[in-house]
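Only one structure is covered here, and it is reproduced in the block below.
Of the protein chains in this complex, all but one are displayed in their positions.
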Amino acid sequence: MDKITAKYEQKRAALLPVLHFVQVKEGLISSDAEQNIAEYLSIPVVHVHEVVSFYHLFRQTPEGKYHFSVCQTIACALRGSEEIIEHIQSRLGIKPGETTPDGKFSLSVVECLGACETAPVMQGNKEYIGCLNKKKIDEIIDQEK
Amino acid sequence: MPNLTIDGQQLEVPAGTTIIQAAKKLGISIPHYCYHPALPVAGNCRICMVEVEKQPKLQISCYTPVAEGMVVRTDSPKVLEARKTILEFLLVNHPLDCPVCDQSGECKLQDYYMKHGLYNSRLADVKVKKDKKAFSIGPTVMLDQERCILCTRCVRFTENITKTNELGIFSRGDHSQLDIYPGRQLDNNYSGNVVDICPVGALTDKDFRFKCRVWYLAGTKSICPGCSMGCNITVEWDKSRPHEYKKARVMRLKPRLNTDVNNYWICDKGRYNYHFIDENRILHPQLNDELISLDQALDVMVKTIAPLKEAKRLNRIGVLASAQLTNEDLFVIRKLFKDALPGVGLDFRVPEALGDSDDLLIKADKNPNTAGALSILQPDGDVGAIVQKAKSGELDLLYVFGHDLVKLLGVESVKQIAKSIKLFVFQGSNVHETCSYAHLNLPSSVYAEKEGTFTNCQLRVQRIRTAFPALEDAKADWQIVAMLGEKLGTPLSYKNSQEIFKDLAATIAPFSGMTYESIADQGIVLKA
Partner (left out) sequence: MEKVVSRHFGQDSTQSFVNYLKDNGYRAARKALTEMTPAGVIDEVKNSNLRGLGGAGFPTGLKWSFIPKDNPKPKYLVVNADEGEPGTFKDKYILEQDPHALIEGIIITCFAIQSHKAYVYVRGEYAKAFGSLQNAVNEAYKAGFLGAGIMGTGFNIDVVVHPGAGAYICGEETGLLESLEGKKGFPRLKPPFPAVVGLFGCPTVINNVETIACVPPIINKGSEWYVQLGCAKNGGNRLFCVSGHVQRPGIYELPLGTPLREIIYDHAGGILKGRQLKAVIPGGISAPVLTPDQIDVKMDFDSLKAIGSMAGSGGVVVMDETTDMVFAAMVAARFFAHESCGQCSPCREGSGWVYRNLKRIYEGTARPYDLINLAGIVNNIGGNTICAFGDAVTMCLSSYVSKFRHEFESKIKGRVCNTN
C-alpha cells in the first residue's frame, strides 16, 4: 500500500485505490478495514465510511461468487435490458441487491457502463459481456452453477 | 472598501464580506439553513439565493463576496419564487412530525414556510424513508434521519469546532443519511451544541425531549456559573404552563452569543447543569432540627456576634466566603465582615482541586467569580488557618457560604468543627452533606433568582439577571448579610443589586466607571 500512497502529493488522495486494493484482497470493506485505512492515511474514520457508502463499487457485504451487474440506462433499456433483468430474477429467484442462498450468484442493476454499442450489457464479475439475450444468460448461469 | 446597494439601501463594507453578512449589517435577514457565521461555508441549501444585477442566475448570498457597485435585491419576485421552490424541495421528503417534534415553534422549516412559503403542496408520492428515527447517538442527542435537511452544519461542527469527527453524511442522492460512525457515540464535551445549530428537529436534546413546548418558555439572560469562563447563557423557563414537570421552572439553558467570551457555544456540563435550580433546595432557615424564621435565625447569630464585638474579640469569628457568590454579595460581605467588623477571619480560597480544562471553553477553575472575589475581598489570611481555629475551638462562629466542607475537608474534620464551635452557620442554595452538621442553615437564592455580576477569567464583568423569584424563604446572599448587618447596628440599606454595584464601582478601583447599563449584554473588562 505504501507504493500506492507514494504516487500522491497528499496521502488522503490514495483512499480510492487503497480501498480497491483492500476489496480485491478481502472481497469487501469491513469496519475494521475502515479503521485501519483511516489510521494509515491519517484521516478520520467517518470520512472513510462516507467514501465507502458514496461510491457504489465498494461493498460492505459479500457478493455471490458470480455477480451480475446489469445496465438499465437508456441504450440498454432500448435494446431489452428489462427482459434480461426479469430473466435473471426468475432463473435465480433473487431481486436486485440480493444473493442466492447458496452464495453462488448475486444481482445488481446499475447505470450506464459505457458499452452502449453492445447493448444490452452487463458486467459478470469484472468482465464486460454485451449483446445479451436470454440464451446467453442461461449459458452463464448453467456454467457457473 | 466596496460600496454596494441592497434593496435600495447603500452601504460600505470591508472587502471579502459576503452578501448575507452585508445584508445583516442593514438589518436585512436573508433566510438560510446551511450558512452559520461560525462554520465554513457549504452553500448546499440554496435558500439564501438573491438577485444580483447583471447576473443571469440567482446567486447564493452566503458565498458571493460583495463587489464595488453591486446592486442586490433580496425581495424581488424572482427571489421570492426561488425561496418557495427550495422550501418545496426540502419539504418533499420531510416527515409531517410537527405534532411530535420538539423543534416545533423554533423550527426554520416552519418559520420560513409561514413567511416565504404558503404554497399548496403538489406532492403525490411516497416520501423517502430512512433508517433511523428517534435514535440515540449519544448521551445527549437524539437523531431523526428523516427530518434532516442535510445542511451539514452538525458535520462541519464536529469537523471544525470540536475536531472530533463523529458525524458524517453517508450514501448519496435522496438516500443520503446523516449518521454517526457505526459503534461510536457523540460524546464530546460540546455535543449539545449540535442541537442548537440544527435548524430542524433532526438532532434534538434528550434532556429536553418532550418536556415543554417552546412557546411556553420565557428567556432570561444570564451567565453560566460552572467555571471561570462565564459563558453567556439564556435561562429558559416555563412561564405560562407550570405543568407539574417535577414542579420545575427551568426547562433548559441555551448559549447566548458573545463573540468575546463563548461565541455561539457552551460546554455540555454547563448546558445541563440547571437541575439544581429547582431540585434539592434549602427552603427554610433551620436551627438544628427546628424550622425557624429568618428573623429568628439572624437573632441567633447576633447573640453570638454582638458580645464578641463588645469584647473586641472579633478574631473569634471566621467567614468562608465563596467565588460562587456575585460581586454584589461579596461587596456586602466585605462591608460587614471586613470594614464594620475588623478582625474577623475572612477568606474564600478553599482547598479545592482544579478541574478539567481544554482549549475551547472549559476552565480548570470551577468558580464563576474568582477574579471578583480577589478584587473585592482582598484576603490577607488563609482558609487553612480559619479551619484550624474552628477545629480547635478557637472560633465561636464559623459562617460558611455554599461550600460542602465534608467534600473539601472530610467528614471527620466537619464533625470536629461542629463539636468544637459554638455556632456553625451554613448559608447556601442546595442541600448537601455539610448541612446536616451545621447548627444553623440559611436558605440563599440561586443565580437565576437574583440580579448581580460575575467576573470571569478574562476579568470581564458580566451581568446575571432575575428570571423568577426565589423559592420559599430563600433570599439573595447579600440580602441576608445586609439584614444581619442591620441587626448588628451596621446599616447596609441597599434597595437592590444595582445600588450595591454603584457603591462597589465607587469603592473598588478596577470597577470604577462601570454601571449596569454600560455592562449591558456583552460585559466590560476590569481596569488594570
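By written order: A and B. Residues from 1 in each chain.
Criterion: contacts are C-beta pairs under 8 Å (C-beta built on N, C-alpha and C of every residue); 3 or more make two chains touch, one makes a residue touch a chain.
Remember, it's a predicted structure, so these values are computed and weren't measured experimentally.
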Notebook entry, point to check: Thinking of the whole complex, not just what is shown, which of A:Met1, A:Leu28 or A:Cys116 touches the missing chain?
Noted result: A:Cys116
Check: Which residue from B:Ile137, B:Leu150, B:Leu186 or B:Ala438 sits in contact with the chain not drawn here?
Finding: B:Leu150
Notebook entry, point to check: Taking the full complex into account, what residues of subunit A touch the chain not shown?
Noted result: 7-10, 12-17, 19-20, 41, 43, 47, 50-51, 54-58, 72-75, 77-79, 110-119, 123, 126, 128
Margin query: Even though one chain is hidden, which residues of subunit B still touch it in the full complex?
Written below: 41, 43-47, 49, 57-58, 60, 63, 82, 85-86, 88-90, 92-93, 122-126, 128, 149-150, 169, 171-176
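Note that only the chains that are shown with their structure count from here on.
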Check: Could you state the distance in Å from the CA-based centre of subunit A to that of subunit B?
Finding: 52
Note to self: Under the definition above, what is the set of subunit A residues touching subunit B in their complex?
What the structure shows: 31, 44-47, 49-50, 53-54
Margin query: Residue numbers of subunit B touching subunit A in their complex, please.
Written below: 159, 165-172, 180-184
